[in-house]
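Here the complex is missing one protein chain, while the rest keep their positions.
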Amino acid sequence: MNDSAVLLITCPDQKGLVAAVSGELYRFGANIIHADQHQDHDAGLFFMRVEWALGSESKQAFDIQAFSEAFAPIAKRYNMDSQLHVSAIRPRVAVFVSQHLHCFADLLHRHQMGELECDIALAISNHTDGEALAKFYGIPFHHVPLAAANKAEGEARQFGLLEAAGVELIVLARYMQILSPEFVRRYPSGVINVHHSFLPAFIGARPYHAAHKRGVKLIGATSHYVTEELDDGPIIEQDVARVSHRDQVEDLIAKGRDLERVVLSRAVKWHLDRRILRYGNKTVIFD
Amino acid sequence: MNDSAVLLITCPDQKGLVAAVSGELYRFGANIIHADQHQDHDAGLFFMRVEWALGSESKQAFDIQAFSEAFAPIAKRYNMDSQLHVSAIRPRVAVFVSQHLHCFADLLHRHQMGELECDIALAISNHTDGEALAKFYGIPFHHVPLAAANKAEGEARQFGLLEAAGVELIVLARYMQILSPEFVRRYPSGVINVHHSFLPAFIGARPYHAAHKRGVKLIGATSHYVTEELDDGPIIEQDVARVSHRDQVEDLIAKGRDLERVVLSRAVKWHLDRRILRYGNKTVIFD
Amino acid sequence: MNDSAVLLITCPDQKGLVAAVSGELYRFGANIIHADQHQDHDAGLFFMRVEWALGSESKQAFDIQAFSEAFAPIAKRYNMDSQLHVSAIRPRVAVFVSQHLHCFADLLHRHQMGELECDIALAISNHTDGEALAKFYGIPFHHVPLAAANKAEGEARQFGLLEAAGVELIVLARYMQILSPEFVRRYPSGVINVHHSFLPAFIGARPYHAAHKRGVKLIGATSHYVTEELDDGPIIEQDVARVSHRDQVEDLIAKGRDLERVVLSRAVKWHLDRRILRYGNKTVIFD
Partner (left out) sequence: MNDSAVLLITCPDQKGLVAAVSGELYRFGANIIHADQHQDHDAGLFFMRVEWALGSESKQAFDIQAFSEAFAPIAKRYNMDSQLHVSAIRPRVAVFVSQHLHCFADLLHRHQMGELECDIALAISNHTDGEALAKFYGIPFHHVPLAAANKAEGEARQFGLLEAAGVELIVLARYMQILSPEFVRRYPSGVINVHHSFLPAFIGARPYHAAHKRGVKLIGATSHYVTEELDDGPIIEQDVARVSHRDQVEDLIAKGRDLERVVLSRAVKWHLDRRILRYGNKTVIFD
């Protein structure tokens, strides 16, 4: 992956937005790699993602600092909510896990293979099951027990670890604890969860048991951003698998594991590639 | 399709069931084409479907009458709920439709092409939109208006038409009226509906609007048997289609039409091929 | 659907393209509805699709004529291959069909429901099987027999019909004749075919028999533009269905019909919505 920058924009829809952004990038000599826009006409919102080469090794390096300063008044004029990311600054990520390790193992393996553009700074768990895996992949592992009585205390310890590690994104890889509202508020767009169900069906615990009882012919899994309202955050990705009368609850759970791995890893990758824009309880995913 | 018979069995699970059924078929010289069994261990139930050639044109024609009589005591001994169908007796079907004609057109075309082993005896609608299509395919069309005030009267007229036509299966091809409990009781295993949603998510009216509002990444459709409890009947088939932030409600509706056609036509075909066994609010589908 | 215009651009990739196009549109006060770009870095090509409202009923109607003239020098400067379409001018389409009518019936029904933004000017067939369907949907039907000996003569008659009807797009809806090279050259980007197979597997006739013989677990269908090289034109859409050892050749054919309908109708819709850009033997599909 060569050096590149990504600009993400959300703002009220109005004429001239693309012209303003692309004109400024052209003035700075940007070599655009990808660009995508979207309008939500009902919400009156405009979304844009543009990615360009920085060429930091070459003579014609793009002056990202100067561009950032020049772009500020444009962002202000159009009332833009904008983010500017450069690939050289790799996001620092924490993975939370409990006892089901399939998503955890999958993320660590993908990270090792170079599929995920981030540094996994640490793993945090209320159990010790994941410790050996973390150690194998060279990820610092922290056991933070969380009994009902000491939840606030445990979260305080988590906050300390996350801040010390400079973590921007938290991935709940089948972490079986509900985050406190305070936790969610601290990381307003930075917690991704996998729900082992096709939301909004089978909200809550033991969804595969509920699906089996209902006799569905498809089961699903959903990855989403975490909000204070449980299981109601913006959906990032969903996928399904076919089941039949032959599948018992344990078969549904096994098929579900494959779905959970896939929808969670896609969500994490898209977030890291700066492809996701959140608004309300929805997402725009620029592919 | 050659002449064949299908025996469907549901009974308490116990040893010797397959031996008893297959032994009796062997004694009568049956040439088995397909056989399939299933046990629901939690419910303690056994399900079986066996299909064999009748060879009614040949000298060694299978004596279905004699077999039926010989099988009765076996069915009684094992407390079986059994059905015996022969392909020569084609089920008579009624299709109910309102103003959305895509499922209706699809079923009539498939029927004309020979995909559905039945006679479509009549079409009934609370509107006249479907009349031209029915006429084109040579299906008698009956317009039975159903205002809130005359619902019982309208249903009485429907019962008359259905009985006169000897109808066994009723297909609700986007029929936008709720059947009365009396109607459902009259056809205890003979009404198939398509719900334009991935049940149990988005139960009720305007599911595509609800799905769009929730920002889901997949939409679905479900075909099911109709029970007195709305949208809670045994699910026969489900399918999904991928959607993105670019899809407006009307796009979801258009993609949904394709799903509805597919899940409804599969359900009707499987029912006609005697592949479905209902129990509780579930189905066994022998493929 | 409101009045709108679509501009499609293919050109050598270079800096400033988006700025130039969006700047000009802004100068004319365009209210952009959708915009999408793509770069093929290997081929060094840039692709763009932009759609904006014309508001022809309002006071601020977009002056499409003036824009077209103002854009010509920009197109020239950047060596663009560009097309400008307005929704008020509906494409005129011819559907070719032989004896398998499922795709034909599907397209006519979708057209009647308003899913396809075009006028189906006529249907042409080397058989008469489709005549009743065409008549029912009010589409002029022409029977043009094509024996091996009179192929050139038959095509000459087809050309006459197509030109008289002002046809821009030809849809081969399971038309079982191979077009002559001359035919293909006359409609260089205007013939869409459905191949009843997952190209490039099972090229040629009787692909479902070949798939059954090979014991595949998935079958597919492909829609593509027709080029002089048979079955090698740019792929527009593909889809698959799962099959098992239980599926006989006739089951594969039936499942294949459902796939063919879906992939052909999507291709036609995307072409009519001006979402497809061809280059080499590939397509860019802006969704």
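Order of writing sets the chain letters: A, B and C. Residues in each chain are counted from 1.
One rule holds in what follows: a residue touches a chain if its C-beta (ideal position, glycine included) is under 8 Å from a C-beta of that chain, and two chains touch if they have at least 3 such contacts.
Bear in mind that the values here come from a model prediction, so they are computed numbers and not experimental data.
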item	value
From C:His38, C:Arg174 or C:His196, residue that would touch the chain that is not displayed	C:His38
Chain not shown: contacting residue from B:Ala35, B:Val86, B:Leu161 or B:Met176	B:Ala35
Contacting the left-out chain in the complete assembly, out of C:Met48, C:Ile139 or C:Val284	C:Val284
Identified contact with the non-displayed chain, of B:Ala19, B:Ile89 or B:Ala148	B:Ala19
Touching residue (missing chain; options C:Arg77, C:Arg90 or C:Lys217)	C:Lys217
Residues in chain A touching the chain absent from view	34, 101-102, 105, 109, 113, 115, 132, 136, 244, 246, 254, 258, 262, 287
Sites on chain B contacted by the missing partner chain, in the whole complex	15-16, 18-19, 22-23, 25-26, 29-39, 41, 242
Missing-partner contacts on chain C, residue numbers	38, 40-41, 198-202, 214-218, 220, 234-240, 244-246, 280-285, 287
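The rule we apply is simple: only the chains that are shown with their structure count from here on.
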item	value
Busiest interface, counted in C-beta pairs	A-B
Chain ID, smallest distance between chain and overall C-alpha centroids	C
Fitted rotation between chain A and its twin chain B in degrees, CA, nearest 5	180
For chain C, residues that touch 2 or more chains besides their own	34
